[in-house]
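Have a look at this one before I ask anything.
Of the protein chains in this complex, one is absent; all others appear in place.
For chain A:
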Amino acid sequence: MPTGATIEFAGLTKRFGRVTAVDDLTFTVRPGRVTGFLGPNGAGKTTTLRMLLGLERSSAGTATFDGVRYRRLRRPLEASSFHPGRSARDHLRVYAQAARVPARRVAAVLATVGLSDYADRRVGGYSIGMRQRLGLAFALLGDPGVLVLDEPINGLDPEGIRWIRQFLRRLAAEGRTVLVSSHLLSEVQRSVDEVVVISRGRLVYQGDVAGIGGGSARVVADSPTRQRLAQALGDARLAFEAGPDGFLVSGPGADAAAVGHAAFTAGVELSQLRTEAGGIEEAFIDLVGEGGL
C-alpha cells in the first residue's frame, strides 16, 4: 500500500503579465485525509494545481510532495482529458506505457472505478459520470500515494456524487493524500475532512469545514403559538430573528437541545426544530468576497 505524501505549497505565485493569478500561496496538505481546495471560479485553483503537477511554471515559490517535485514522483496522479476516438482501455494502456506502469494495472483501475463493462467503447460516447470515473482510473494508474483531482464532482448526478464521496474517503483511509478542488462548498462539504479556501489567488482560510461558519450554525424552530415561543427564547437568553418558516436561533449556546429545553420548560409546543447548515454557505461567500459563486 502506498503511503501518502505531504503536499507543500510555499510562496507559490503565478503572474500573467500584470495580473497575479496566484499570490504567495503557502499551505500544507496532509496524508490520510481528504482536503477540499475551494474558491470561486477564477480564484486560481486550476492554475495552482497545474503548477503542482508541472504543467505550468510558477513565477515564484514551489509546490512539492514531501519536498520532491512532480517530475520525480510515481505518476500520474491527476485526472485529465481523453481522445474521443480512443477506448477507455486503450487510453489507459497508452499512459501506462508512457509512465512505465505495469499493463495489469489497466484492468485493475478499470475495475476499481466500475468501468470494466464499458472499457472497450470509444470515450467520445461516454456520459459525464463515466468520464469522471475514467479520469479517476487514470489518476490511479500508478497506484500513487497522492491524488490531486480538479473538480471531480463537477456535473455528476447525486448517485455519482455519493459514489465518489465514498471512493475518496476510502483512498484517504488507506493513508493516501487526497486533494480535491471545487468551486462549491456544498458539493464537497460532506466529502472532506479539511478545506483550504482561496479567493483572487490568496489563501483566505484553512481548517475544518465547521470553522468556516465560526460556530454560526443556526437552529430553526417553529410553534403553533409563536408568541409564546418568542417569549420562551427571550427568557432563555437565546438570540433569534424571524425567518421564512419559523425563528432562526443563532449565537452562543444556540443548538437544538438548548432551544428544545427552553420550549419544554416554558410548556410551548414545537412544530419544528432543526439545525440548518446554510450559515456555512453564507459564511463561505463572505469569506471569498462578492460575486464569487
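In the analysis below, a residue touches a chain if its C-beta (ideal position, glycine included) is under 8 Å from a C-beta of that chain, and two chains touch if they have at least 3 such contacts; residues count from 1.
One rule holds for everything that comes next: contacts and distances are computed from a predicted model.
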Which of "ABC transporter permease", "Anaerobic sulfite reductase subunit A", "histidine kinase" or "Response regulator transcription factor" matches, in UniProt, the chain that is not displayed: "ABC transporter permease"
Residue, one of A:99, A:184 or A:230, that touches the chain absent here: A:99
Hidden partner chain, touching residue among A:12, A:29, A:53 or A:147: A:53
Sole contact to the chain not displayed, among A:75, A:105 or A:133: A:75
Where the missing chain touches chain A, by residue: 46-47, 50, 53-57, 70-71, 75-78, 80-87, 90-91, 93-95, 97-100, 138
